[in-house]
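All remarks here apply to the structure that follows.
Only a single protein chain was left out; the remaining protein chains are all shown in position.
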Amino acid sequence: MIDLISIALITLGGVLIGLGVHFIPVGGAPAAMAQATGVGTGTVQLAAGAGLTGLISAGFMYNFLATSGSFTTSDFILVLASGAVGAMIMITVTMFIGQLVYVYCVGVPPVSAKVDVDPITGDRQDIYVSKGTEGHGVPTVSFVSGTIGALFGGMGGSLVYVQLMQIGNAPSDPAIVALAGIFATGVFYVNAVLASYNIGGTIEGFHDPKFKRVPKAIISCLVASLLCAIIAVPIMGGVS
Amino acid sequence: MSAVEGGPASGGLPPNKVIAIGVIGGLAGIYLTMLNQTFNTTIFSVMGGIGSIFAVVWGADAVRRVCSYGLGTGVPSIGMVALGMGIVAAIFGLILPETGILQIPAILGPVISFIVAALIGLVIGLLSNKILNMNIPIMEKSMIEIAGAGCLVMMGLSASIAGSFAFNDAILPSVVSTGYIALVFIGGAMTILHPFNANLGPDESQYRTLYVAVEKAAIIMVIAGFASLTAIDAVSAALTMLVGLLIFLVYFNKFMKSVHREAYKVVGTGLLPSAEELE
Partner (left out) sequence: MIDPITGLGIVALMGALATIAGAAEDLESDVGSQSNPNSQVQLAAQMDFPHRIFNKAISGEPPAYGLWCATGATVASVLLAQNMSVIFAIAIGSLAGAILLGLFSVTAHMGRTASQKRFKQPIYMDMVIGHVPSIIAHGFIAVFCIISFSYIMDHVLSHPFPLPLLAFLWGITAGAIGSSTGDVHYGAEREFQNQPFGCGLNAAYSGNIVRKAESGLRNGIDNVWACAKFGGPVTGLALGFTVFFDNWRSTVFSGVNAVIAGLIIVLILILANRLVEVQGRKAYGPFKDEDGGAETA
């Protein structure tokens, strides 16, 4: 029997991961030299760092809820929320500390080069972009965008994990846990890399013109995750 | 960090030859671990590790060819996607014959994994080129190759730890439950992506890159051998470690020799090149 609901949920998880990557403000190598807005690292890496922290939190919560009795729909949502919050904590701490380095150590004001006015705070942006750069630091709009990205990424990763665990139906079997964990990691990387190819490796957040490319990534992640889900569901069902 | 952009990579070994080495060597290594069951021993686990070295060489060469075009993101991400696809496919292929959903003999497992990996790679390659408009001419082919190679590396290392590629009886308890699968996953990814990343530059040469691939795959094989201490007997584990160490030493030397030959100059210490020298 083919478990359509599981396949749909795992696919949704993959799409959420792909969507989340588009929100995370990452400037790639130039940002590490304060030449571009965003966190100074690669898209995939920051998204993976946040999403996998979320996976750890979700694994914790799932283990706690599933081994202590029946696992209800509200528990399911709670695990997803826990994964999302874990990822959000990781990314906000990272962006905040990164911001401290930009402001107090490198000596640049956080500014976006893609918009003239920060859509959230209303601060003027263009005159704060220093010569020969494309913005620097993490302005409020990018910060909030990154938080939303971690919400989606963490939730997506947790959704894949929890649904795989539900199919495996043995919350305390170490084999099932490890299999679901490594599978979720694999699906996470596939979607994060696809999304990162879509934005060419850098994006400032949801205000960036590149964000308009999101539909393409959603289609790609949908197809790729669907393929992974069709493969993953019989595996988890077949583990003895 | 892609400093080199555009244009296909050139090199001594033609791609088709490397593909043949990778596929045949990788699959042969995995299948030769079956000798363990035939002779009722675990000494042939070493073959899995050797098979993974062939697959790594292929994967590293495929990464080298595709990363010669600017990807827009660093070399590492393509290695991570390779193993992301590879791990899903590898486990699927190995487990499918054992689920009884389809009547397939268990011996076909690795081949099924390999085909599924190639299929996922093809889909991801098509998505990247057709929907995401990356327009890299060899994207589909390369994605098939690195997914296939990633899958073979995974299976080879897992088989060398567990002593067999039977999923429920061997790999599940000794590779997955123990968590060594994390090492197999990231070890495979790093051996495939590191060689080109470590040699990136205008004067990169294929042989040097592939020496690094062999040498790094061998060192991961040593660690896999150590991990296999909990699954198979100590003599077999020691054999895997020893063979890995030997291959590592031989190819590390080859790499060092090629660096000494190909670098501008190798000096004990010294000042920076003078302005006249840089002219």
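For reference, chains read A and B in written order, and residue numbers begin at 1 within each chain.
To be clear about the criterion, a contact is a pair of C-beta atoms (placed from the backbone, for glycine too) under 8 Å apart; a residue touches a chain by one contact, two chains touch by 3 or more.
These numbers were taken from a predicted model, which means no experiment stands behind them.
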> For the chain left off this view, which of A:86, A:149 or A:186 is in contact with it?
Replying inline: A:86
> Which residue from B:18, B:75, B:89 or B:247 sits in contact with the chain not drawn here?
Replying inline: B:75
> So which bits of chain A touch the chain we can't see?
Replying inline: 28-36, 39-42, 44-46, 48-50, 52-53, 55-57, 59-64, 78, 81-82, 85-86, 88-90, 92-111, 121, 123-124, 126-134, 136-140, 143-144, 147, 171-172, 174, 177-178, 181-182, 185
> Which residue numbers on chain B touch the omitted chain?
Replying inline: 1, 3, 74-77, 79-80, 177-183, 185-187, 189-190, 193-194, 197-205, 208-209, 212, 215-216, 219, 223, 226-227, 229-230, 255-256, 258-259, 262-273, 277-278
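Note that only the chains that are shown with their structure count from here on.
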> Where the CA atoms of chain A average out and where those of chain B average out, how many Å apart are those spots?
Replying inline: 27
> Which of the residues in chain A come into contact with chain B in the complex?
Replying inline: 28-29, 42-45, 48, 174-175, 178-179, 182-183, 185-190, 193-194, 196-198, 200-201, 216-217, 219-220, 223-224, 227-228, 231-232, 234-235, 237-240
> Quick one: in the complex, what on chain B touches chain A?
Replying inline: 1, 71-74, 76-78, 80-81, 83-85, 87-89, 91-92, 95-96, 98-101, 116, 119-120, 123-124, 127-128, 131-134, 168, 172-173, 176-179, 181-182, 185
